[in-house]
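Of the protein chains in this complex, all but one are displayed in their positions.
Our next item is chain A:
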């Protein structure tokens, strides 16, 4: 179980700025436009796990220990994910979005911030059931190499399986959900034929560019960690990466309303945060 940030860990805003600066200069990752309140929580959480009490200790280790930095990066990002999370959204995908995408000879989908893959595996199942998987190319990217390494194994933990199966049914799934997995002691492995069209790659939404054109982009619970400036950059990147009338899906509690691209999209399913790029 996770403890809340320890009250004795003291990190001032200035110290956090100095740490962000150090990471940028020494390792090339830019966290300056991450949402401040949650970044502060994550950094103090890392300090707690590392047994540090002061910003000085953290700076010392970041400066002198490259391996420590990679551990830090892995713990800094929020890597939590689920299969078929928010079933209503997946139901909408199944019933409204996939039939539209079916008219494309090749369907290109980008999961930005895919974490350990649960979301893209869910999408592969939907595409498979719609008979579209053989025409789909799924790109799943993340900033965190440890997440991608895990995702490539195609293994998900067994304990939430029951909940996932329930989500799947709520999302309109009628088949035997567990049939999509092979069960091992260390986890449930998604059948390789469902995964063979997924490309996992590192891509940093802060600094990397457009790399393809997509009919559907899914970026859920990633931009909540960014401030408005970075949200504007990233949503513009998505706009530029979508084909005309392409779809963008963001988290249920996120909104394009607070970003600059808002006039260029329309929400096609009210309240579900599925948007379509205007021509």
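Following the convention adopted for this analysis, a contact is a pair of C-beta atoms (placed from the backbone, for glycine too) under 8 Å apart; a residue touches a chain by one contact, two chains touch by 3 or more; residues count from 1.
Definition applied: contacts and distances are computed from a predicted model.
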| item | value |
| --- | --- |
| Listed names "Urea transport system ATP-binding protein", "Nitrogenase molybdenum-iron protein beta chain", "ABC transporter permease" or "protein-glutamate methylesterase", with the criterion being the UniProt name of the chain not displayed | "protein-glutamate methylesterase" |
| Chain not shown: contacting residue from A:118, A:142 or A:254 | A:254 |
| Residues of chain A in contact with the chain not shown | 1-5, 7, 35-38, 41-42, 78, 80, 221, 223-225, 227-228, 231, 251, 253-255, 257-258 |
